[in-house]
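Okay, so here's the structure we're looking at.
Apart from one protein chain that is not included, each protein chain of the complex appears where it belongs.
Showing subunit A:
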Amino acid sequence: MSKVIERPRYVCALGGAIGTIQSLPRAIPILHSSSGCGGNLAGALSGASGYNGGNYCGGQALPSSNVSERDIVFGGEGRLQEQIENTLKVMDGDLYFVVTGCMVEMIGDNVHAVTKRFKGEKLPVLAAETVSFKGNSYYGYELVLETLFRDFVEPAPVKDAGTVNLWGVVPMQDVFWKGNLGVLKSLLKKLGYETNTFFGQGETLENLKNSGKASLNIVVSDAYGIEAAKVFEEVHGVPYITVPLPIGDHGTSRFLRTVGKALGVDEIKVEKLIQEERKAYYPYLERLADVYNDLDFQRYATVVGDPNYTQAVTRFLSDDIGWLPELVVITDILGEEQKERVLASFGEYESGLRPEIVFDEDASSVVGYINRHWPQNQGQKYHKGFAPGVIIGSVMERDTAEQFKVPLLPVTYPISNRVVLNRAYVGYSGGLTLAEDVLSLVVAHR
């Protein structure tokens, strides 16, 4: 029997796919599944992603074949065809995307055979077999991207040196995805590049369709979107790099140097940009210097969540605001190769920090790791356990935070106790936002 994961921090592949498609401009997901999938997933996605309910044709308004027993016994392809026809008639989109639930995958419905019948119609109908017994949200995200790259992005033999694509920030799973993508796009603009982020503010399907002409794909993750990048490279001949999600000066400066190097940007230009950004960034933090010392703002921290955020938050806490994020719990299911890449992103701290990093999918295990890392006071005067401490994680760390009587800032999925619109944590500006949020916790009782 396989291991049970207590309170997982993702939904199924179908859910990941829906979250991804509904975040694309003017794309309409069509579910080929039973009616429960769409309803449950819409609730799970919205409630856990800072109440991002999806827009037109998202959230609870998802077209679905709602297969019933009859369709299971005889096969659901006919029902799907009908659903696609009807959706094309009544829903106003520019791209239709069929994704599948477990039951139709079990019985082997051939969705590609059905969508093929719509080839040559005015609007494209794509399909991905989002087999939820094979993976979670992130797998669904990869599958959608792979399908878009294979079947929607047009071949572009001539590349444009001034254009890049960027992904790896997973819509919904990164609750701040929209804001984050916007920040990354404008940073790269300052380096002189046009960036397609596909999901961010102001993106269009047209940009996605023409993304084959980009000169580089930047995967802002050591775990997600890499398979899709391989597909992009294979189909469109565009190379890719992976780079950790950047928060604050230290993370973002590394990000700019890595990307600049890969793009062959003049080093002087990159350093100049970094200096400019720092000039804007540090004065804000300097304003806090006195009070930071007088009121002792420094804290121990436990960072819990996905690989993208945990490494970024840890570097930010350690090197940008001088905290002691000594314990990191990474909660996603990762392969050995992924783990290695992820571990490598937790090094070279300016502060000399050597955080303890554990991979564990269970929310309740965090307590044990905290107690192990910071043993409780056993009569000794200066041994006070995890205090003064802060947990940066998801809403699932609430019980743990209460138990240790420390504040919690939820920044990783799921987040149900914050409403998130365009807040961003990445980049220099996002670093300041995160500084505001974590340091406010320290003064919250005043």
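Here is the rule we go by: contacts are C-beta pairs under 8 Å (C-beta built on N, C-alpha and C of every residue); 3 or more make two chains touch, one makes a residue touch a chain; residues count from 1.
Quick note on the criterion: contacts and distances are computed from a predicted model.
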Task = Between "Electron transfer flavoprotein subunit beta", "Polyamine ABC transporter, permease protein", "Nitrogenase iron protein" or "Quinol oxidase subunit 2", choose the name on the UniProt record of the chain that's been left out.
result = "Nitrogenase iron protein"
Request  = Looking beyond the chains shown, say which of A:77, A:174, A:222 or A:361 touches the absent one.
outcome  = A:77
Request  = Among A:61, A:91, A:107 or A:191, choose the residue that contacts the chain missing from this document, as touch is defined above.
outcome  = A:107
Subunit A residues that touch the omitted chain in the full complex = 69-77, 106-109
